[in-house]
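Before we start, here is the structure in question, set down as structure tokens.
Of the protein chains in this complex, all but one are displayed in their positions.
Chain IDs A, B and C follow the sequence of writing; residue 1 opens each chain.
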Amino acid sequence: MNGVHDIGGMHGFGPIEREADEPHFHAEWEAHISAIMEIALDRRYFTIDAARHGIERMEPAHYLRAPYFERWLASIERNLIQEGLLTDAELDARTEFIRRNPGADTPSGTSTPPPPKSHQAIPAPPEPRFAVGDRVVARNVHPVGHTRLPRYARGKRGMIHRLYGPQTFPDTNAHGLGEHPQPLYSVRFEARELWGDSAEPREVVYLDLWDSYLESATS
Amino acid sequence: MNGVHDIGGMHGFGPIEREADEPHFHAEWEAHISAIMEIALDRRYFTIDAARHGIERMEPAHYLRAPYFERWLASIERNLIQEGLLTDAELDARTEFIRRNPGADTPSGTSTPPPPKSHQAIPAPPEPRFAVGDRVVARNVHPVGHTRLPRYARGKRGMIHRLYGPQTFPDTNAHGLGEHPQPLYSVRFEARELWGDSAEPREVVYLDLWDSYLESATS
Amino acid sequence: MSYDPEQEPYVALRTKALESLLIEKGLLSAEAVDERISEYERDIGPLKGAKVVARAWVDPDFKGRLLQDGAAIAELGLPGGGNLVVVENTPSDHHVVVCTRCSCYPWSVLGLPPTWYKDFAYRSRAVIEPRAVLREFGLELDETVTVHVWDSSAEVRYMVLPERPAGTEGLTEEELAALVTRDAMIGVAKVGAPATAAVAAD
Partner (left out) sequence: MSYDPEQEPYVALRTKALESLLIEKGLLSAEAVDERISEYERDIGPLKGAKVVARAWVDPDFKGRLLQDGAAIAELGLPGGGNLVVVENTPSDHHVVVCTRCSCYPWSVLGLPPTWYKDFAYRSRAVIEPRAVLREFGLELDETVTVHVWDSSAEVRYMVLPERPAGTEGLTEEELAALVTRDAMIGVAKVGAPATAAVAAD
């Protein structure tokens, strides 16, 4: 999706703000959200691609306003609800209960954890269509779903810099449509191709792009 | 600038929400802001281009969160302060005074209005470089300042649909760098060129673009 | 600064502060503000545009001049046509107007814009999925129709000349004008035939 998360090349976000002696987390709830996210991914309640897409689908003003781990919280909620493991009403009610009864016990586990989802059969990845040094164009696509091809690179010409092994295709996996692994490439773009006259001198940008994001530049 | 205001083609903003029997304004202050903006523009306290750029320079999360006329307020403030006609401290103090003393009189006019700024000498616009039917490419530029060339059209091929007379060039005028009028064109883009396979069938988009936004598609 | 939501909204206070400071500095007069606000109250919305449309429907010569140059609205005693371009809907071509980067709108003929026109949803979607947007407005276009989207990026202002509905042959120019809606002149609706006009009016 063409979302506000796709922020590479945007202006207006100000200087980089660094914090001296930054702690790992700024509040206890952040560490808990981080732990819950990792466990949910390990147990395959949802995929890393669905987790990313859950963040991307936040209401845009909320995305920009929310601190980092609040974005994770939003995605965990959305994905668990989507998977039928929780309801929004349950969460609202439990939040209200905890607010009114700070420190009170809440019910402990009453059921055994479900077995992790079994992997679906994964089709064999196609053979790489490109070789190192090949000239390619990132496709000009604007899917409403999840994609890892940033807007700043779409329609732009680059060169295959390196071949990686096949990786799960996020554009399908984020939507529960299967892993469909594809060859992954490191693609090298000249900054001038990306940013025109606004480019800084002597800059190159590398993106890791899946086979179907690319077309031959000579076709 | 590549700002969040440049929203054409973005996803994630939900359905269109219409209001039945919508009033002209939803609160009295909105009508006042609208009037103040019009008067400020008439009196040339700042230009329409600076007014637009003042909105674009809002902190991105604020831009997305603020109701429409709050964005106008933000721009009026920023531009009047930039022109040295007001200070932020004056505004803060007066706001606080009004908050504490609702309905109290505030000082009335003590000085006569300054004469409207005189127009600077405006250079003659260059001759149009393109004619109806010419194939052009919108330049792939990413200026940090104001521009009216949307990101979705940059680097894309179109056709000159119509010639208009010269218009003030917003990219300079917004920054107080002069009106520098240029020929303006209606440029027609096929949706497929803009959005690739994501385009709806049989769609064309027209943009009004200044001469220097364009290059010949054959060059 | 503390802010009590029971009080006036902060933006309202801030607006009062701005106005009062500008008046104090002689940069603004309360009368000038009041005068503008009275104008807004007298704003007749899209009625001017509707008059233009009705005239174009009954007078092919006027329509020709209007499509050539929006300044032709001066023939109806209407100002503000200098930067106006009128685009004509036909059975094969549908036009729709948007401003993706701010909220440019043909005020001189349509009055103040509705909020949805200025909202992010319409601005973001109209250029990439106009048919889906029109569907939300209840307008399903045949797939043979070409959709023309006008993204107002300069000081030209666009107004759509909608198709004259069938069954209006006997109507007067005034009766025709009464059928024409704001949404039809933005291009997100068609003008309904007299029987359905009451439903379609905004």
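What we mean here is this: contacts are C-beta pairs under 8 Å (C-beta built on N, C-alpha and C of every residue); 3 or more make two chains touch, one makes a residue touch a chain.
Just so you know, these numbers come straight off a predicted model, no measurement behind them.
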| query | Pick from A:Ala50, A:Leu64 or A:Ile160: which residue touches the chain that isn't shown? | reply | A:Leu64
| Mind pulling the chain A residues that touch the left-out chain? | 5-11, 13-19, 22, 24-29, 31-36, 38-40, 43, 45, 52, 55, 64, 67-70, 73, 76-77, 80, 85-86, 90-92, 94-99, 102, 106-114, 148-150, 152, 164, 167-168, 170, 184, 186, 191, 194-195, 198-210
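Operating definition for what follows: only the chains that are shown with their structure count from here on.
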| So what's the Cα centroid distance for chain B and chain C, whole Å? | 18
| Distance from the mean Cα position of chain C to that of chain A, given in whole angstrom | 40
| note | Residues of chain C that touch at least two other chains are 120, 128
| For chain A, which residues are shared contacts with two or more other chains? | 2, 60, 142
